[in-house]
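Following this message is one structure expressed as structure tokens.
Only a single protein chain was left out; the remaining protein chains are all shown in position.
Our next item is subunit A:
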Amino acid sequence: MATPSTTPSALPSLSAADDVAKLTAPSAVTETGTAPPAAEADADAYERTHVHGVYEAIAPHFSATRYKPWPAVAAFLHAQPPGAVGLDVGCGNGKYLGVNRDVFMVGSDRSPSLIAHARTRTKQLQTQVVAAGGAGRDGGGVAVGTDVLVADGLVLPFRERAADFAICVAVIHHMSTRTRRQDAIRQLLRCVKTGEAGRTGGRGQVLVYVWALEQGTSRRGWEEGGEQDLLVPWVLKSRQKQQKQQRGTKNQGGGAPEEPGAAPSHPDPVFQRYYHLYRKGELEEDVLAAGGAVVASGYERDNWWVVAANEPVHQGEQ
């Protein structure tokens, strides 16, 4: 296994790496490197390089490969009542916006490039009338209730306790310390309703989805007891590289990393994304540490998921 570097300018040369998070097909065996968890004070800068900078650079490529909703996420969205207000924190290209056309959803992401893709997509949904029965379990119609904005998952701009539900899919595993991962869940919980009497809607629910360490059936070879903090390569194929250069990507979050692929010796640029692979039970522990309650939890296709809520407000409490 290659020893990874934490500086993108000195990346090891990787060959057969591919999009390991690909949903539709089993992924190729990838060369991944272990990544020591960052010190709390350096975590922000570390994620800027190994998460935000990467997504900014690979946005067009990433967006083109991400369009299929996870079944459990789609089911969660369809279970929301008409008129419910929901958030998609780390919405990427917005593939979950418009899944349920009778709710109002606001998607946020740290990457301005991905949000630009999401906006184009939601604008299309808005004018695209889907015939009844043609859009799955909902009755068709147009997706009028979606909007997107740029925000950091740890510094959310949403009115507190106002949303009926929130989803956060494949996001929290990119945060490089446990404190930050728990804080991210805490921020999500602050956005949803507490279920007080006299308020519209019940207790708000938060669906969190993260990559699992235990991927016994996957060819990635990750299993119980293995290293949990990894750098996973993303190879930007030359076609996408061209698009990217035309767009001239820029990270508004404060300094894009140098692009390792810019050197002529690397025809296909390789970007290293940081992942924390969750072990069994860890996600539930993080929900409790964030002050939340676990409503339901489970495993789906190499991922752990949890539905969390705020602790019930008891009568007589202030």
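Going forward, a contact is a pair of C-beta atoms (placed from the backbone, for glycine too) under 8 Å apart; a residue touches a chain by one contact, two chains touch by 3 or more; residues count from 1.
Criterion: contacts and distances are computed from a predicted model.
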Problem set entry | Hidden subunit of the complex - UniProt protein name among "Multifunctional methyltransferase subunit trm112", "GPI ethanolamine phosphate transferase 2", "Dynactin subunit 4" or "Rab GDP dissociation inhibitor" | "Multifunctional methyltransferase subunit trm112"
Problem set entry | Residue among A:A84, A:A184, A:A212 or A:V307 touching the omitted chain | A:A84
For this session: Return the single residue from A:A57, A:L156 or A:V235 that touches the missing chain.
Result: A:L156
Problem set entry | Sole contact to the chain not displayed, among A:V51, A:V148 or A:V270 | A:V148
For this session: Identify the residues of subunit A touching the omitted chain, counting contacts across the whole complex.
Result: 44, 81-85, 101-104, 106, 108, 110, 112, 115-116, 119, 123, 126-127, 129, 141-142, 144-145, 147-152, 155-160, 162-164, 200-201, 252-254
